[in-house]
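With one protein chain removed, the remaining protein chains of the complex are shown where they sit.
What follows is chain A.
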Amino acid sequence: MMALLSRDLALAFRAGGGFGLSLAFFLIVTVLVPFGVGPEGGTLARIAPGILWVGALLACLLSLDRIFALDHEDGTLDLLATAPIPLETVAATKALAHWLTTGLPLTLAAPVLAILLNLPPSGFFWLTASLALGTPALSMIGAFGAALTVGLKRGGLLLSLLVLPLYIPTLIFGAECARRGAEGLATATPVLMLLGITLGSLALLPFAAAAAIRVNLR
């Protein structure tokens, strides 16, 4: 499992691995928003938590098809399926590697981009915290979607159609948590709900993802 994790991380960090691409996408999306809605600080501060959450979600989506597609093409996935570790663990490890290379950098970059969007300083903590708690769920749900579409030639667009509706609850609670944090309201309820979604996804979706991979390898 550690070997698989370090292999995936190495592949992601080396040239052509696409690491940093989603980070750059996040930056672009965030920078585009003020051009679209105008530069007034008040408006930007009000929509900043939502924009950052949507941006992080889309950036996460961008790199999902890499989770299994390349391994499926060159046959690594077949080897992993026959490896001594269960396929559920493989799916969870892949999701973890995806989170370490996209979710974590996005979380760390979000406060910097929040400055561009004029988010009040009080909101920084909850923005980062909500992203840190929510992005693992995004990676795990995405890994499930990637497992469903791994056998398809042009699965990218379909993947977005399948995964985006599944992202809705995470987005609602994550953005709500960041918004309440920014406005100085109590955040306990959305945080707990967000945490529940993350833990639930981590507990159950590896099984669904592994089932989908098995079907696709048949």
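Definition applied: contacts are C-beta pairs under 8 Å (C-beta built on N, C-alpha and C of every residue); 3 or more make two chains touch, one makes a residue touch a chain; residues count from 1.
Everything that follows uses one rule, which is that contacts and distances are computed from a predicted model.
Per its UniProt entry, the chain excluded from the display bears the name "Heme exporter protein C", taken from "Permease component of ABC transporter", "Heme exporter protein C", "Ferredoxin" or "sn-glycerol-3-phosphate-binding periplasmic protein UgpB".
The omitted chain makes contact with just one of the residues A:3, A:168 or A:199: A:168. Where chain A meets the missing chain, the touching residues are 144, 148-149, 151-152, 155, 158, 161-162, 164-166, 168-169, 172-173, 176, 189-190, 193, 197, 204-205, 208, 211-212, 215-216, 218.
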